[in-house]
Every structure is written in C-alpha cells, then in structure tokens.
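With one protein chain removed, the remaining protein chains of the complex are shown where they sit.
Order of writing sets the chain letters: A and B. Residues in each chain are counted from 1.
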Amino acid sequence: MRIVAADTGGAVLDEKYNPVGLIATAAVLVEKPYRTATLSIVKYANPFNYDLGGRQAIRDEALLAVKLTRKVKPDVVHLDSTLGGIEIRKLDDVTIDALRISDRGKAVWHELRKDLQPLARRFWEDTGIEILAVGKESVSVRIAEIFSGLYSAKWALEYARENGKAIVGLPRYMKVEIRPGKIYGESLDPREGGLYGEIEAETEGIAWELYPNPLVRTFMVLEVWKE
Amino acid sequence: MRIVAADTGGAVLDEKYNPVGLIATAAVLVEKPYRTATLSIVKYANPFNYDLGGRQAIRDEALLAVKLTRKVKPDVVHLDSTLGGIEIRKLDDVTIDALRISDRGKAVWHELRKDLQPLARRFWEDTGIEILAVGKESVSVRIAEIFSGLYSAKWALEYARENGKAIVGLPRYMKVEIRPGKIYGESLDPREGGLYGEIEAETEGIAWELYPNPLVRTFMVLEVWKE
Partner (left out) sequence: MRIVAADTGGAVLDEKYNPVGLIATAAVLVEKPYRTATLSIVKYANPFNYDLGGRQAIRDEALLAVKLTRKVKPDVVHLDSTLGGIEIRKLDDVTIDALRISDRGKAVWHELRKDLQPLARRFWEDTGIEILAVGKESVSVRIAEIFSGLYSAKWALEYARENGKAIVGLPRYMKVEIRPGKIYGESLDPREGGLYGEIEAETEGIAWELYPNPLVRTFMVLEVWKE
C-alpha cells in the first residue's frame, strides 16, 4: 500500500515556552514497511503571523497532499483530522452535522468544506484516489508529523543563522538530532514500532540542545543558536 | 499471588490490512514476579468464520480460563472485560443494568450471563475461586493478550506452511520474533515493566517480516511465507 499523508507541526516558542505560531506542513509518501517516508515535501508557514485556530493547518495539509499525490500516484491520501476516516469528497453540510464532533469542529468544517470538498471530488474524478480524514491513528499521518518536526528543526537552523537563536517546540513525543549535513528524528513512543525520518540540511556553525518542554509533558524543545 | 487470566487476540488480515477474524484465545497462569506466564494453553478459533462482535471471544475466554484453573488452582481468575472487577457469579440482570457501560455492552452481557453466571457460581461453590471481569488494567490479562499474539504467530507459521503465506495483525503494541524452534514476544510499552512470553513452534522453512500496521497506530503486522 502506498499512502500520502500530510500534517502540520513544530511551533516557534517564546522565552516562556508559549507557542507563537506553527512552522511547517509536511506531506509524505509512505510505503511498506511503513516506518519512514520514501519522499517528503514541505510548505513553510509564517509562524509570526499564524492562525492557531487550526483552519490554516488543515487547508495547507490538503493542498500539499494533493500536490505530492499528483506526482506519486498513491493508493490513498490521509489527512490529520479525526472524522473517522470519512471521504472528504462526501463532506456535505448534512454529513458534517451528523458527525460526532464538537459544535466548534462542525463550524470549522462547514467553512473548510467549501474549498476542500470540490477539490477532493474533482481529484477523485480525475485520479480515483480518495482523500480521507483519518487522524493520528494513521501511521502515515504520524510520519508526516515527524517530518513536520524535522522541517521545523531545519527552519530553526536557518532562522538562528540569520537571527542568532531559535526556540522550537517539536510535535508530540519525538526527538531530533542535528548531524553533519542532516537532521535525524524519531518517535519517542516505542509502541509505534520504530517510526523515524531524516532530511538534508546545512548544519555547520550551529549549536543545539534538546530538552523536555517544562509546561507540556511528552513534548520536547529544540533550542539552536549560532556558535 | 497466583492468577489465571484469558484473552483473545491476533487477527487474520487481508491484503489491505482489514481484519477478517480473530485467531487465538490464550489462558495463562501468572505468578510472581508477574512478567510472563508460568503455563499457557490455547484454543484456536476459525478466523475465516468469526463473530467480530465480541461475544465469541469472552465466552471462549471464560471456558478456557476455567479449564486452566481446574488444573492449577490459582487464587483468582481475571477475564478481559472492563466491568470494574465485578465477580461474574454476581452478574444478574439487575446488576448488569446498574453497570456504567454502554447499552450495547449491557445487551451483550444480558445474553452472556445466561451461560457465564451459573458457570462462575458453580465454579466458586466447588473451588472458592472467584472469576472477575477486570480488563486491561490487569497485568495478567495483558500477559494473556501477549500469549494470544504468540499463538497467533504460531498459527500463521502453520497456515503459511500449508497455504504459502499469512498476514496477521498482532495485539496492541507487542512484537514477536521467530527464533529457531520458538517464538518470542514482548510488550512494546516499557511502562508495563517488561512483559514478555515465549512458546515452542516448528519454525523451519519460513521467512517473516514485522512492521507497523499503516492503518492502526501502535499495532504491528506479522507477515510469514514459505521460503
């Protein structure tokens, strides 16, 4: 099975570890044995001007997933949204009202579906590929989350090189290591069976430290600074 | 403390990782230091003709636990059913209606108790041993679950030897390794403090691969095939 998934993660933190905005949306192609991405692409947001309400993320994820999907032709697309695996192309207003989600979630989806439903329907008509709202139970969404953390670390390196320093909150229970010429990351949850990722990056002249976010258990902070 | 517990697990999967039916009910005797089973027995189901609604599993578990209990005389029996540790022999219709479980769960137990309550009552009168509906908070039920995974792997070896190939979904966050003459398995959750198991098996001429189930995070897939 070949799966494309997308997720957004990594947050710029202020000195008191409060989130300022999200950094990176990653789309990944995941193939057997489903432990890492065969291919990944990224779209960076502007974390200093970010809608933390969540609508920006899911729209970015859908568009980036479609972009990667056109290229690699997977069997299915997984978006990080826990609607029980429903097909996005079927998300009309009646269906959204019948979902077992919060009223706030319904309002968000009534708004979102205006763009996403036609997109998913046309995409399905053209290619036969379904876009599903699956959420974190999908291993591929989790791998996309890990890659959003890797790209956030890459963003932090570049930001620190220009501005001296960056503090980034990584996605849930994952760590990164900055190695010569690349950034390696892996899940800290062994129950996931060894999920990991690696991307290339310019790593020279940068020092770094990784430690637990004192305000949010199971989340790590990456601090990088120009040496 | 000597505890007998039973659980059912391991599922035949189709090529798209959808479950077809459950494979093995295991009953185990667990003794201090409570990390593995001192003794285990198995009852195989027919995964290609299986009631996934859950009634078959709990009945098989109760009967197999009683069988092992008659032999090893434990202090108590744990069944995998989260009814708060209630004694099965006390499960009359009034008590079931008062449980804080779903209406669907109540309907299942009204049906189940017709066999199980008299069984548990007679068993308690004969032996003084209680059968409790405890659920996953019991370490012994978790060890039974790990053994159901081991026996499912054994079933997969035999099935592959006859039919060429088998794909099995293991119980939650556990892995197995096929070693010469035996199958070893352990929990992937280190919070459980090192739970594991091992059974003998005919392992020659079989190749295998273990990887994350892409559709269900924290569950592993075991694929075996004739070499």
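The rule is simple: contacts are C-beta pairs under 8 Å (C-beta built on N, C-alpha and C of every residue); 3 or more make two chains touch, one makes a residue touch a chain.
Please read all numbers here as calculations on a predicted model, not as lab measurements.
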From B:104, B:136 or B:179, residue that would touch the chain that is not displayed: B:136
Absent chain, residues of chain B that touch it: 1, 3, 30, 32-35, 136-140, 142, 189-195
Interface with the unshown chain - residue positions in chain A: 16-17, 172-173, 175, 188-190, 209-218, 220
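Note that in this section only the chains that are shown with their structure count from here on.
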Magnitude of the superposing rotation for chain A and chain B (Cα, nearest 5°): 120
